[in-house]
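Just dropping this structure here.
The other protein chains are all here in position, but one chain of the complex has been omitted.
Note that the chains take the letters A and B in the order they are written out, and that residue 1 is the start of every chain.
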Amino acid sequence: MENLVYIALFAPFVGSLFAGLFFARSPKTHLVGVVNSSLIGIAFIAAVTLALHVAEHGAVHVTMMSWISAGDLSIPFGFLVDEVSVTMMLVVTLVSTIVHIYSTGYMNHDKAYNRFFAYLSAFVFSMMILVMSDNFAGLFIGWEGVGVCSWLLIGFWYHKEDKTFEENPSISPSWAANEAFIMNRVADLGMLVGIFLIYWNVGSLQYDVVFNALPHLADGLLVSIAIALFIGAMGKSAQFPLHTWLTDAMEGPTPVSALIHAATMVTAGVFLVIRANPLYSLEAVHGVSMFIASLGAFVAFYAASMALSARDIKRIVALSTLSQLGYMFAAAGLGAYWIALFHLAAHAFFKALLFLGAGNVMHAMDDELDIFKMGGMKKVMMGSYVYMGIASFALAGLPIMAGFYSKDAIIETAFNDGSFIIWAILVITAGMTAFYSFRQVFFTFHGEERYKALGFHPHDMYKYVLVAMAPLAILAISFGWFMDNFHEFITKNLPDYEMSHETHHLAPYLGGLVIVLALTGIFIAWKKYAGKGANAWKRDEEFEQSFIYKLVANQYYVPRFYDEFIVQPYTMASKKFWEIDKAVVDGFVDLIGKMSYKSGDVSRGMQTGSLSAYLNWMGVGALLLIVAAAITALIG
Amino acid sequence: MEIGISHYLILSGILFSIGFVGVLRRKNLLMLFFATEIMLNAVNIAFASIGNYYGDLSGQMFAFFIIAVAASEVAVGLGLLIILYKKYGSLDLDVISTMKG
Partner (left out) sequence: MDYILSILIFFPAIAGILGFVVDKGSAKAYGVSVAAIELLLALGLWASFDTTNPGMQFTEFSPIISQFGISYNVGVDGISLFIVIMAALITLLGIILLRDDTKNMKNMIVSLLFLEMTMVGVFLSLDAIIFYMFWELSLVPMLYIIGAWGGPDRVYAAVKFFLYTFAGSLIMLVGLLAMAYLFHLESGIWSFNLLDWYTLKLTTNQQFWLFLAFFSGFAIKVPMFPFHTWLPWAHGQAPTIGSVILAAVLLKMGTYGFVRFSLPILPDASVTFTPFIMALSLIMVIYTAMVAFAQKDMKQVIAYSSVSHMGIIMIGVFAMNAEGLGGSIFLMLSHGIVSGALFMLVGVIYERTGTKIMDEFGGLAAVMPVYATVFGVMLMASVGLPLTIGFVGEFLVLLGFYKVSAIGTILAGTTIIIGSVYMLALFKKSFFGPVRHEKNLGLKDLDRRELTALLPLVAIVVWLGVYPKPILEPIDNSVKALLVQMENHAQLESTKEAIIVSKKEVK
């Protein structure tokens, strides 16, 4: 089994090296796409085998070698494949494989095709380290690794020029990449502090040692650790107020958005909370857990509200991702870790599908993102239409679909916990979700063919790419059917979450309510945007002047706020400090130099060259000495 | 009135002061020499009188040393003076101030 662990881990790395070292400078090489896709596929097969093994024989734990050891600290490269990590591995490798295959088609015309695969495989490798590590430091390696790969991939089209905020809210790919990296680093500091706290109080960073030691720690300390680790999770999972990078990250190529900014990397924060469930389920940190759940519910609603009015096809999907991450945190915060993980997996499948579908549309529309310029595209892009329809049904949480089971379970959990405010927010958000996802679908695929007037000639994606997307579609439909199997598998490791009798009793009604809301949302979207003669592209000028619309369209002015109150003051302060550095700090040093210069300049006047003047000075000196001697004699 | 040690020392002090003022005020190099000679001799008087007062010969011995040193100094100094005079045509210190900083 050990070999399988290494194969799953290093196959993507080999792919990355293959593309990066041998083909970085050569023009587009189809071989790279094939080799890298198959290597990720191999990792997926290894992960499946491992999953079967874990289900049967329990966790696999391997230690490759020691990494850092200094003082009492000893961090190995150790990998733990248990129920939780193997689930993540399956999700990551499966979605990665499909995204790799998809990219061979999507990036077909890009000059930097080989470089793209080098980065993408490197990302998968980092993500595997993140989920497989058996200690917090190893987790941090993956954590930062995915951050760098995300930086590279968001800024993939680095040659694009900076635009103003009004022209493009993300300014430019390279700007968005830097924003993502720096904002994640803010959160990483929190994570590091958590790691330091754990080390100095437990003496180890290994998960098993730490979790066993937790009950012996003081309450205040546990709360600090929980907060610090969650700050880390907030950055990677783009929770408020560290969320602005996620929508800007859409500057990257769409396969990247699908893989990193929807299915895998952004769920790392949720994964961390699930992984650290022995900590978050402690009574002492209940407050923190409740905060996580509340923040999750808030973000779910907050992001959904922004998605209602967004016009950029990728931003809509990104905001829905943000919203769904909120659901996951809500579940994890309420103690339903396995449900959070289940939603994480289901979401990965249907959201990747949705993103890839959106990628098809963009590909067809020459990278046009504005849904107002599309419409009626189902005629030319039947395959993508079906896929995006399935994904949207799943996202909206309609029955039979994967999203129905997982999202419904989360909403039920909130109800069961007695957190009715969270419950209400999540239910309303479910309705909004249905509305905006179908608004997007109708805008894009139904109604008048507005693109024709704009001179686009869309055509669907390559056949093999569409075929490769099929597994995602199948899972988006059927993943929920295996909820009970998953429950049985995962609760060997994660604490079970039992619904109370009453909740169980009320479940059909609660589920019914959610379905009704979702259907209402879809109906409103249909009414507004899909019907013939709905004139959907006509903009409601009056509404766009309203405060609410402006607030939502400007992302609640949060990016503005950051620019105004963090970025600009920081830049100003930096410039001021530089001036101070030159004028005061260095000025003081120069002052000392100048003083000795000056004093030399002044005393130079004494050297007139005239012997009698010197003799006069000598006389003065002698007199001074005599006076000094006399004074000391008198005092002494 | 008996002439005691204090009279000698007062004389020595007056002479030294005269020489000192000469050194400070005079601009002519030759006059400077004279002034220094006066100062040296003022010191000689002091040495000799104090030596006598204590009945110790070393004071007078030292005065002889100083006379010898002063003599050789004058010999060398006057030689330099003549060269300077030949070069500058003057012995005024303000004229020969070439070492101005």
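By our rule, a contact is a pair of C-beta atoms (placed from the backbone, for glycine too) under 8 Å apart; a residue touches a chain by one contact, two chains touch by 3 or more.
Everything numeric here is computed off the predicted structure, so don't read it as measured data.
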In the full complex, displayed partners of the excluded chain: A
Touch criterion as defined above, residue of A:28, A:61 or A:160 at the omitted chain: A:160
Identified contact with the non-displayed chain, of A:145, A:480 or A:521: A:145
Residue, one of A:24, A:209 or A:382, that touches the chain absent here: A:24
Residues of subunit A in contact with the chain not shown: 24-25, 65-73, 137, 140-141, 144-145, 148, 155, 158-162, 172-175, 178, 181-182, 185-186, 188-189, 192-193, 195-197, 199-200, 203, 570-571, 573-575, 577-578, 581, 585-586, 588-589, 593
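Here is the rule we use: only the chains that are shown with their structure count from here on.
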Subunit A and subunit B, separation of their C-alpha mean positions in angstrom: 95
Contact set on subunit B toward subunit A in their complex: 20, 23-27, 29, 32, 93-94, 96-101
Residues of subunit A defined as touching subunit B within the complex: 604-612, 615-616, 619
